[in-house]
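Only one protein chain is missing; all other protein chains are in place.
Up next, subunit A:
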Amino acid sequence: MSTANPVATDGAAAGDVREVIIVGSGPSGYTAAVYAARANLKPLLIAGSVTAGGELMNTTDVENFPGFPEGIMGPDLMANFEKQAARFGTEILFEDVTEVTLDGDIKTVTIGTGETFRARAIIISTGSAYRELGLPDEKRLSGRGVSWCATCDGFFFKGQDIAVVGGGDSALEEALFLTKFASSVTVVHRRDSLRASKIMQERALAHEKIRFAWDSEVAAIRGEDKVTGLVLRNTKDGSESELNVTGVFVAIGNDPRTDLVRGQLELTEEGTIAVLGRTSKTSLPGVFAAGDVIDPTYRQAITASGSGCVAAVDVEHYLADLGDSVSTAAEVPTPPAEAVSEHAAL
């Protein structure tokens, strides 16, 4: 079915129960909002107060999002996403979700101010968080030379020798960006080859300011008040060496942000929210998930975006099925229990 059939969208019968709440505002959350809004579901999107826009807010040029042949700046792309979602009537709230209650027919979402919202369906698109090295001095020296944001902090390392830890696209992107400021950038990588895309590898390998410490991991961060160097350990023979740097940018990947739903939704072995096949359906009826929080593999803006679309369509169908049940059950605002379990069995 392709048309929306929302349950009780106006009048007192709807009470304060919305059709759908979307948690998160990266490419998946905003795409879900565009689709849900165009399906007349009047979505409420809770964007986060300081995390709004998601991971792309800390990037510069996005060259692989189709439709922008010359590339687009990450923050500009996310501003476009937001505008497009708002244009079709998405209500956007720049607050942080602190708690969700996902079982039952009505889902409850609590934000940092204590205010709560209710909806028949919810889309979890909370993305992922930067992975830390897990070293004892990492936290202490964070903001003192240890950084997770090259676009924010590169400026402070003009003419200095710095390191980037990681071997994926984001590590090389950071390394290339940091060459604008630093006199040298050493990429510290656990293996002897890079995971990053060929085009990023070629750019980094050819760059005169970029060096590589292959088969190396960070064993310790040196420094009292600020970073003065790294101890590198060779992953093949265990030998240790010193690298004199004043800054270290950590880009060793991300972990799905599942704190909100832990204990309520099934997770996979990789730590992502488990969904049914190619759908966005989680282990609870009426709860859908999209974007990096369900994706241990691809984790691109465009795959997150596609995943957000899937979630909105799944929600549309779920609510339409509820609507069918409600129309036979006269004024009962919540669906009969069997309609939900029947859907979950699909």
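Throughout what follows, contacts are C-beta pairs under 8 Å (C-beta built on N, C-alpha and C of every residue); 3 or more make two chains touch, one makes a residue touch a chain; residues count from 1.
Here is the rule we go by: contacts and distances are computed from a predicted model.
Participant: For the chain that's not shown, choose its UniProt protein name out of "Phosphate transport system permease protein", "ABC transporter ATP-binding protein", "Thioredoxin" or "TagH protein".
Facilitator: Its UniProt record gives the name "Thioredoxin".
Participant: Thinking of the whole complex, not just what is shown, which of A:127, A:145 or A:256 touches the missing chain?
Facilitator: Looking across A:127, A:145 or A:256, the contact with the absent chain belongs to A:145.
Participant: Considering the whole complex, which of A:20, A:37, A:57 or A:72 touches the chain not shown?
Facilitator: With A:20, A:37, A:57 or A:72 as choices, the missing chain is touched by A:57.
Participant: Which residue numbers on subunit A touch the omitted chain?
Facilitator: 48-53, 57-58, 74-75, 96, 112-113, 142-145, 147, 149, 151-153, 155-157, 225-226, 247
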